Structure formats: structure tokens, C-alpha cells
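Only one protein chain is missing; all other protein chains are in place.
Chain IDs A, B, C and D follow the sequence of writing; residue 1 opens each chain.
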Amino acid sequence: MSLLEIRNLHAGYGQMTILKGIDMMLDAGEIGVIVGPNGAGKSTTLKAIFGMLNITEGSIHFDGHDITGISPEKLAAHKIAMVPQEHNVFATLTVHENLEMGAYTRRDDYSRVMDEVYEIFPPLKDKRRQAAGELSGGQRQMVAFGRALMIEPKLILLDEPTAGLSPMYMSEIFDRVIAINKLGVTVAMVEQNAKQALAIAHKGFVLANGQNSYTDTGRALLDNPEVAKSFLGG
Amino acid sequence: MNELVFFINKGILAGAIIGSIYALGAIGVTLIFGILRFAHFAHGDMMTLGAFIAYVLAAALAAAGFAGPLPIAMMVLPIVMILTAGISIGIDRTFYQPLRRSGAKGIVLVMASIGVTLMLQGLIRLFAGPSSRELYFNEPKDIFRIEVPGANQMITVTEPQLALFIVTLISVIALHYFLSRSRLGKAMRAVSDNPSLAQVTGISIETVVRATWIIGGGLAALAGTMLALDVSLKPDLSFNILLPIFAATIVGGIGQPYGAIAGGFVVGYAETLAVFNWSVLLRPIARWTDNAFEVPASLAIVPTDYKLMVPFVLLILILIYRPTGIFKGRVL
Amino acid sequence: EDFKIGFIGGMTGPIESLMPPIVAGAELAIAQINEQGGFFGDESQASLVIGDDGCVDATRASDAADRLVNVESVKAIVGAMCSGATVAAANNAAVPGGVVMISPASTAPSLTTLEDNDLVFRTAPSDAFQGEVLANLVFNKGITSVAVSYVNNDYGTGFADAFGAAFEAAGGQVLASEAHEDGKADYRAEIGSLSSTGAEALVVLAYVDGSGGTLIRQAVEGGDFSQFVGGDGMVGNRLGELVGSSADGMIATRPGSPELPGRAAYDAAAEEAGFDPSATFAAQSYDAAFLLALALQKNGGEMEGLNTALREIATEPGEVILPGEWEKAVELIAAGQDINYEGASGSHEFDDAGDVPGVFDEMTVENGEFVVVGPAT
Amino acid sequence: MSAIIEVKSVSKRFGGFHAVNDCTLSVEKGSVTGLIGPNGAGKSTLFNMVAGTLEPTSGTILFDGEDVTGLPSHALYKRRLLRTFQIAHEFSNMTVLENLMMVPDNQTGEGLIGAWFMPVRVGREEEAIRRKAEEVLDFLKITHVKTELAGNLSGGQKKLLELGRTMMTDAKVVLLDEIAAGVNRTLLNDLASNIERLNRELGYTFFVIEHDMDLIARLCDPVIVMAAGSVMTQGHIADIQNDPRVIEAYFGGSPTGNATVAHANQVEARP
Partner (left out) sequence: MTDNRRDLLLFAGLGVLFAIIFVTQGTAYSLRVTVEALCYAMIAFGLSLQWGTAGLFNVGIMGFIAAGAFASLFVTFPVNQAFWDSEGPAMLGDVLVKVAIGAAAVFAVSRSGKIGLPKPLVTFLTLVTLAVAYLVVSASLDPTARYIEREAGFVGGLGLPVYFGWAAAGIVAGAIAWVVGKICLGLRSDYLAIATLGIAQIIKTFLKNADWLTRGTQTVSPLPWPVPGAAEVGFTAARASYLVLTAVMLVIVYMLLQRVYHAPWGRMMRAIRDNEDAASAMGKDVTKRRLEIFVFGCVLMGIGGATLIHFNTIFDPNGFVDLNHTFLIWVMVILGGPGNNRGAIFGALLVYVIWTMSEPVTLVIFDYIRTIGRDLFGWQAPADLNSRALAMRVFVIGLTITMVLRFAPKGVIPERLSRKA
């Protein structure tokens, strides 16, 4: 039994179907990386897992529970966190409050996690009293990632977490993904920095036109010349 | 000295009273505006509704011979607030929630709230008729007169006015702390900022909406009752002061509790001081200087007919220099 | 056949709180007529068709009048209330449609000069008269300086102009005359500006149920004035509820006269019908409806020439008809005799413009209640 | 060569915070100049000031020798300076095609008189603009969404649209703010070729903010490094990558940012 099981997923926005049969399995403790051209349906897949759109066919199971079409706010209780690709910070809330909101479902003391986030991203510490909307593009990404860490999730869904980050923080994010993964957190991430991402992935999924086109280990995908040419930029 | 007392009564206190009335209304408006992101036009009639509930309860209690240290209408306030909050949730369920669900824009909700306000107006008049009433039963309204040495006039405030100041101040501070410190308050701001992200972090939108209406409805009941205690209970009174309340909200900055009080006082004082007859203050100077100059009988900045214009002129001036209000409100 | 009489009132809008007794007045008249056998002794009943003018909304007023004239085909109209509404209703529907209107409440002097083909009448005297009477009354009480606060509409402005002119002509001083807006929560600023003039009395020309009551209460609470003066709009039991006995000694006038022979009959009928007989404009409204019914009876139910019939039944000479005496009137008319209605609010001797001369009560407040002192001159 | 953009001791303050602090730099006509620096260094803020979206707190900005400090952005557009936004600023309630078609200026149909009384001329212009827009869409490989609302595009597609708008009309200078972020690498290669072509053939000047070192290395010379609101150094990418200060502030240890090799090997080892 995999931790996350997606079978034959069909989903879309309103009338329009975008995902036309996605299959995806992730075992506990794995890193899965989703790559593909722009508009392939990568973000849509993550959103579908998170109950944010109409699922017309197929099923999603998490940890043995059927979570197909469950509303997003319930998923936080399952300890699933997500970093959306766009609009991923509360622009009018301060950085600190953004992190607090990440821990909204927690009733215990989370100051330790908070300190850790500030440690990973020192710029956030300086800006903790500033509204997130006033941050630079990269700083926002840090906030978004930090926010997702706050519930200490079992499964974390990351939609292009490194977009807009300087090389230093890009590697920081990858390191962090590895670190939390080592603690047993399962990671599903969409990346355009595909080479680096696939390098750390246990599983890789290449999506095109709303369907799986390749599924393999990260390494194998990297080494597949076909994949490299059409999706990874040679 | 008399002139000074006159200025305190007719300038400072009068401005503060009307300012508090506007502010108290604006707190509720600014909350709903800030969190649910639409101008809730039915707030005025929610205020009236609250005041009516207070009236009915207080009248029943008064008939039963109940009496207490405060006016009955003030003592029943907690119950009134709860009832009004319940009604606002009901209104939201029936009229606003379906619109939100279908992804309607804020402006559609504004129009729906105009519809709701019309319905409330009809119902209130159907059941209570258009006449006006008093919220004081059996007990007289206390008037405090403070003597000032050297003056034969006295500084005057009434009991409901005093209560009004206190209630306004408490509500503003409480709301500010609620929104900026409490978990639910922050969640409310998060939802208003980015509902889908809020859901992703596990915040239930419905809980937040319900909380907003509970507080908003309660504040409306509070404002309506205080207003009715000070003036009197008329079906159209709150609706008539809805525009200045909105003005106060926006001048203060949308979603800013302190903005509500700043805006309320700006509008209130603008109205009051613009028509204040400043020659009153010149008279003692003239006396001391042995009438070195002649004091004109009336020296108001604008005649009372044009009083209505003043707050709006001021408002536009303020917005030109602070485009999102005094306290940097939200842009929706 | 039913005889429909229209009624246009400000059911919504600024004077809504004055309306219930005004409607009740007209309804009382209709009820009495129907009880006493209806029209022409053949059980033709009268009915009242109500429309709303929103008081300040000319479009709505025209619309309501138009509906009455063109859809309901009323024979005549009681209304409208606010003078602007009356003008709009007359110009747009009643006058082109040849329908007689009697307004029980439009007191603006400007109505006198309306070009109306002699179709628009009123049972409330023009404020031009009342202003003069009130001014003289106040001056004769020994008050020489006043501050006036009037509601900013046709009623208030017209009244204040007339009052001010007459008071100064009598030798008094109007230290300030300022308009205020109706429906606000707070008039302390206005009161402050007025009391800073040091006037002896505050003249409030507004409605007691609206801004007028609030104004006096806030003036009392602030201790700014102790002597108040008011027009007909201020007369009402509401004042006592607002300020208790603090306005005792207030001087006021209102159309009508205590010596009117018909007043007692009307008072009794109104008490029985469950509304306050002395409510503002209620008696005028009753009279308007009764007059129209009488005129219709006289005119054989025809609309053509109704205005002439109205003048005949309302003015001297003729056998006097008092409020409620419908049966008697019908008989007299059937017998071809001339009648003269002496109403609850006046004797309604219409002049050429359709106005009634001012007959006014002098009122004062004792223990929080308005009492009639006698005829004002 | 002469400078087309000259930034002279420009500062921008937000509240008490100096986002850009006494920054002086220039961009040579016909060059592809890179701008890199840590997150929050003030790069986008500088762009916003050059493009007229923000007004500098102090300092002067020259465009082609002319003082343009504080001019609104449409005035800079008129001088043929185009820009993209880091966070996509699409017209979300308009179709993708309309998003592109609105770009060219001096359209007859944009005036009331033209729209009312010159339908033929407007139609002719529209036809040409539409053809141009369709070419751009083809190039960006997003033709299939041309009638989609721009708000419904995927994150990467929005970035492409952002870039597409700068291709709708002639330009002297194009400011690109992180066009690579979120864009598929295969497509990015095509984009880079296109930038090179425009630069070479039509003489466009490009000023490029980027965190993707491959792209910077391929396109840009010189590269300017910003840190804490001012210019830290500038020069050829090879020198920059070896400058210890830049490594410290920007690359964080290794010049390519690949700190993950060790883990990658670990992944291999798992069953």
C-alpha cells in the first residue's frame, strides 16, 4: 500500500477537463518529482490532490483513506501541506503571521519549528514584522515554503518551490527537502529546475497534455535521452 | 469662562458624541468590509433591528417591573447582541452564502446587501410601524452637569453619551487586539487576504465567515442600541447615518479598527466645528481688550445649510493625500 | 358601482412616521360614508385607493398619481403630502387627466401659484399665513429675539421665510435662521450655532416625529434654551415622550380652531377609530376625503365640473354639514338644497387658488402635553 | 558604444527601508546585460524605477541620454522601453490573444473618433496585429490556449505571455525580470535563441534579471551583481562566478548551486 495513490485521475476546472487519466504512487518516505512542459497539468494535479477542483473520475488515497474530493481545510488535519505555485503567501499578513497561519491547525507549541524556519531563511527573520506582500519574489517563496513546514507534515506538495530563488536558496530548498525527507516526510514536487530535482528524486513523473508520459526513478529519467531532449532542455 | 464651557459643550463634546456614533457604526462596517470584502449596506438596518430587539426585551422587562442600576436596554445588550448575531448568520446563509459559493464578485454582494436592507426596512415597518420610540422605560435619562468655577454654564453629558464613549473605545481596542493577536482573528484576516490559500492551511472559511457575522452582528446591535438610547428609536435613523458611517470607515482605512475611530471622529468633528460659531471664542478676547475690535455675530466656516458638504470635502482632501485612508486601509 | 377616491401619501421616506393617522383620517371619512348608505342612496360604496409618493421623489409621486388616474380611474384624489410631490402629481397626472386633488398637508406657499386649471385644492392653510400668525403670537408674548431652525424642505423654508419676515415686521429680531437636514442623529452643532446668538427663544419649524423632536430634546439636554416655539409640525404627543415637561410653556400654532362646530364629532369618531384626532394633518385629511365625497355626490358622480361642485358644497352659503353627517348631506343634495361643509380642521372656504384661509389654534405645553389655549390671531 | 540606460545614484526607500541604495550603473546600447544578486537585493525595484512603475526617492535615470526620472511607464513605453513583470501581470479577464493585441500603440481604434468613424482602417490594423499576435503565440507554443482567459493559464504560461507581450512591437530596450522561473527548460532554450537573434539582428538591448546561471552564462555580457540595494561588482560571468564576495552573497558556497550531489547518490542506493 503506497502512502499516496492516484489512480486514473480525471479532473478539470468547471466544464473543462485538464487531467485525462493520471496515475501516481508514492511510498512513505519518498520524494516524487513531477516535470513536464508548461500547461501540462502539473499544478492541476497537485490542486486535485488537495481537493481544489472537480474530480470527474478516478480516486486519490492517502495513508489508506480515500481523500478524493475532500475539502482542502480537512487535509491539513491529515498533515498534508501544500505550497501553491502562485499566490502562495498572505500578502497583507506579516511574515510572522504567515508562519503562524501555517500552524493554524496545531494546538501544541510550535515555536521550535518557527525558529527553525527563521534559521533556514535568515532574510525572513529581518522581515518578520513586514507584510509578505512587500517582499521580493524570492523572499515570498521562502515564506511559502516555511509556512508549509509549520505543521510538520507527513506529505508535502510543492509547486515549483525554487522558482525565483537565487542559487543559494535554491540549493537551500533542495537541501531542506532532503532533510525533511530523511525525517520521513514524503515529498511530491513540481519542478522546472528538473535536473537538480530529478537528481534527488526517488520517483519521477513526466506529464504532458494531462497524462503520464513517463514514470520511472529520477535517475532513469535523467538518463533517458528522449526525456532529456523534449522536457529537460537537452 | 462661559465661552470656554460653551466651546467644550458645543465643540469638543458634541463632536466627540457624534464622532463616537459614527465610529461605533464604522467598527462593524470596517470589520465586515475588511474580512468579507464588501460594503455591507444592510449594516444600518441591522443596527435598527438590534435596537428594536433591545426595545422589545426592555419593554417586556420594564412591564414586569424589572429595574436595575443601568437603563434596562443597556443591561439586556448581551442578549440583544447574541440574537442579532444569530439573525445576521441567518441572513448570510440565505442571501450571501449562495453568492459567495458561486464565486460572485464583491459588488454583487453589495447589491444583495442593498436588497437585504430593503427587506429589513419593509419588515421592521410592517411589524413596528414607522413611528419613533424611546428606549428609556420608567427611569429618567441621567444628565450629568459638571460645574466649572467661574462660569455659570455647566459642562453637560448624558448617561447614554458617556456609555457611548466607553463602549466605542472598548470595542475598538478589543477588535484591534482580536484581529491582530488572536488565532481566529488572524485566520479571519488570512481568509480575507487569500481564501484558497487559507483553506490550504486548514482554515475553515465557513467558521471564519460565521465568526465575522457574530462579531459584526453584535457590533451592529451595540451601535444601534446606543444610538437609540442617545437619540431615539426610529426605523430610518440608522439608515440615514449610513453614509457618514461608510465615509468614516473609508477615511479611516478599510479593515482598520483604529481607522474607524479616527474616521468617525474626523467626520464628526468636521460636521460640528465647521458650523461652530467661532465668534463665541472671540467675545472674551474682545472683552479683555475693551472691545478693540467688533466681533461679528456669526463666524462659522460654513452656514449650517451646507454642513452636509463639509465632511465630504474634508474626506476628499484626506483621500487625495492619503489615498487608502488615515490608517492605510486595504485595497480590495 | 364603486366610487374610488385616490390617496397619495408619503408612506415611505422622510414623513413616513406622520402618515398612519393621516391615512386613518381619510379612511375614517370613507368608512362613515359607507356606513351611512354610500352614494346616491343606492349602496354605491366608496373606496380609498392608496399610492406612495415617497415624499421627496418626484418620479414616484408622478407615478403614483398616474396609476391612480390612468389605471385605477379614481374620481378624485386626496393628496399628495409633500408639496414637491403634489406639484409633480398635479402636473403629470391629475391636471392633464382632469382629476381634482385636495392636499391635506402641502402647506408650501408656492402651491398657490401653481397653474392647475383650478383642479388643485388644499385643506391645510399655506404656511405664509401660519408664519405670520405665529410671529405675531410670539412677539405679543414679549419675546423680542429668536433663533429659527427649520427643516430643509419646502415646508420648513416657506414657513421660516414667512415667520422671519412677519417677526421682523412686528419689531422683533431674528438673530439666526438656519436650515437643518431631517433624519440626522445629531443637531448639537446646529443648536450650538443658534444658542451662541443669545436669542431668547428657539423656534423650531420641523416635524416633532422627525428632526424637530430630536432638536428640542438635544436643546433641553444641553440646557441651551428654555423657551421653545413651534409650528403645526411640532404639535404632537411625541414631544412629551421626548422631553417630559421640560418644554412646558412652548408656544405653538396649528391650523384649525377649537370653536369649529364639527371638531367634537370628529374627535369622537377618531377616538373610536383608534387614532389620535390631534395628529398632524389627520383632520385635514379627513376633511379632504369628506369634501371630495360630498362634491362627487353633488356632481352626480361625474368628474367634469367636480371643482365647481366642490366649491359649492364647501363654501357659504348653505345648510351647514358637520363631519360625519353624510346621510343628512345626501338628503339635502337630493332635495336640491345648497350645503356648506364645516370641517374638523376648518370651514374650508376655498379662495380662487384653492387655498383655505388660515384659522389657527394657539397651543401651549403643560406637563408635557399640548393644550389648546384659544384661537390665535 | 554608448549607454542607453544610465542609473545615477538612485535610491528607493520603503518606509525606513532602503530597497535600492545609491545605485549607479549603466547598460550599453546593443548589449545583453545581466543583473543578478541575492533575493531582496533590489533588482526588481530597480527595474520598476527604470520602467517608470515606481518613482525613485532620489537620483536620476537617463534613457538614451534623456532624463526620464519619474516619468510614468507609458511614457517610457513610447520611448520604446518594454518590460516584463517578475510576478506575472496578465490581463486576467481577457483572452490570451487580446492580451497580446492590446500591446501595440497608436492603434486608430483606441481613440473614440477612430473607433466610431473609421471602421475600415481599424479593421485593417486589427488584421495585421492579429497576425503578429498569432506568430508570437506559435513561437511560444501556446497557440492552443489563445482563446482562453489569461487568468486561467498555468503559472509558466503566464510567464510566457508576459514575454510574448514584449515581442508584439518594436523595442529599443527590453527589461526581462526572471522570465526563466517556472518556464520549461526546453522552451527556455528557444527563448534564449530568440533573444540572441533579436539582439543581433534588430539591435535590441536586453537587460535581464535572472537566477538561472546557465541562461546568464549563455546570454549576458556583462553581468552586474547587486547586493543590498547597490552594485557590488560587474564584469564577465566567468569572473563573477569566481569572485569570492559574489560566491559568499549569492551562490552560497558553490558557484552553480548544486549542493545535492551527495544525496542524489543516496537515492540511487535505495531499493
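Here is the rule we go by: contacts are C-beta pairs under 8 Å (C-beta built on N, C-alpha and C of every residue); 3 or more make two chains touch, one makes a residue touch a chain.
Treat the numbers as computed from the prediction; the structure is a model and nothing was measured.
K.L.:
For the chain that is not shown, enumerate the shown chains it touches in the whole assembly.
P.N.:
Hidden chain contacts in the full assembly come out as B, C, D.
K.L.:
Quick one: which of C:Asn34, C:Asn91 or C:Ser347 touches the chain that's been left out?
P.N.:
Within the whole complex, the residue contacting the unshown chain is C:Asn91.
K.L.:
Going by the contact rule already stated, which one of B:Ile12, B:Ala151, B:Leu169 or B:Leu243 would touch the omitted chain in the full complex?
P.N.:
B:Leu243
K.L.:
Just one of B:Asn9, B:Thr48, B:Thr84 or B:Gln121 touches the chain that is missing; which is it?
P.N.:
B:Gln121
K.L.:
List the subunit D residues touching the unshown chain?
P.N.:
These residues of subunit D touch the chain that is not shown: 51-53, 72-74, 77-78, 82-83, 85, 89-95, 97-99, 101-103, 105, 107-112, 114-116, 119, 122, 125-126, 146-147, 149, 165.
K.L.:
Touching the absent chain: which residues on subunit C qualify?
P.N.:
Touch with the absent chain occurs at residues 9, 11-12, 16, 19-20, 23-24, 27, 48, 50-52, 54, 56-60, 62-64, 66-67, 70-71, 83-84, 87-88, 91-92, 95-97, 108, 110, 115, 152-154, 156-158, 179, 273-274.
K.L.:
Touching the hidden chain in the full complex, which residues of subunit B are there? Just list them.
P.N.:
33, 39, 41, 95, 98-99, 102-104, 107-108, 110-112, 114-123, 125-126, 129-130, 243, 246-247, 250-251, 254, 303, 305-306, 308-309, 311-313, 315-316, 319-321, 323-325, 329, 331-332
One rule holds for everything that comes next: only the chains that are shown with their structure count from here on.
K.L.:
Please report the minimal path length, in steps, between subunit A and subunit C on the chain touch graph.
P.N.:
2
K.L.:
Find the chain most remote from subunit D, comparing centres computed as mean CA coordinates.
P.N.:
Measuring from the centre of subunit D, the most distant chain centre belongs to C.
K.L.:
Could you tell me which pair, B-C or A-D, is linked by more C-beta pairs in contact?
P.N.:
Spelling it out, more C-beta pairs touch across A-D than across the other pair.
K.L.:
Kindly work out which chain lies most centrally, taking the average of its C-alpha atoms as its position.
P.N.:
If we average C-alpha coordinates per chain, B lands closest to the whole-structure average.
K.L.:
I'd like to verify one number: the distance from the centre of subunit B to the centre of subunit D, where each centre is the average of its C-alpha atoms, in whole angstrom.
P.N.:
The computed centroid separation for subunit B versus subunit D comes out at 49 Å.
K.L.:
Quick check: how many Å separate the C-alpha centres of subunit A and subunit D?
P.N.:
So the centroids are 27 Å from each other.
K.L.:
Let me have the rounded angstrom distance from the C-alpha centre of subunit B over to the C-alpha centre of subunit C, please.
P.N.:
About 36 Å separates the centre of subunit B from that of subunit C.
K.L.:
Give the residues of subunit C touching no fewer than two other chains, as numbers and ranges.
P.N.:
none
K.L.:
Considering only which chains touch which, how would you classify the arrangement: line, ring, star, complete or other?
P.N.:
Contact map by chain: line.
K.L.:
Run through the chains and report each pair that touches.
P.N.:
A-B, A-D, B-C
K.L.:
Under the stated contact criterion, what part of subunit A meets subunit D in this complex?
P.N.:
Touching subunit D: residues 13, 31, 36-40, 42-44, 85-86, 123, 134-139, 141-142, 159-160, 163-172, 174-175, 178, 192, 194-196, 199-202, 217-219, 229-234 of subunit A.
K.L.:
Can you list the subunit D residues touching subunit A in their complex?
P.N.:
Answer in residue numbers: 14, 36-45, 86-88, 141-142, 145, 152-160, 178, 181-189, 211, 213, 250-261, 263-264, 267-268, 270.
K.L.:
Residue numbers of subunit A touching subunit B in their complex, please.
P.N.:
Touch list, subunit A to subunit B: 50, 52, 71-73, 75-77, 81-82, 84, 87-93, 97, 100-102, 104-105, 147, 151.
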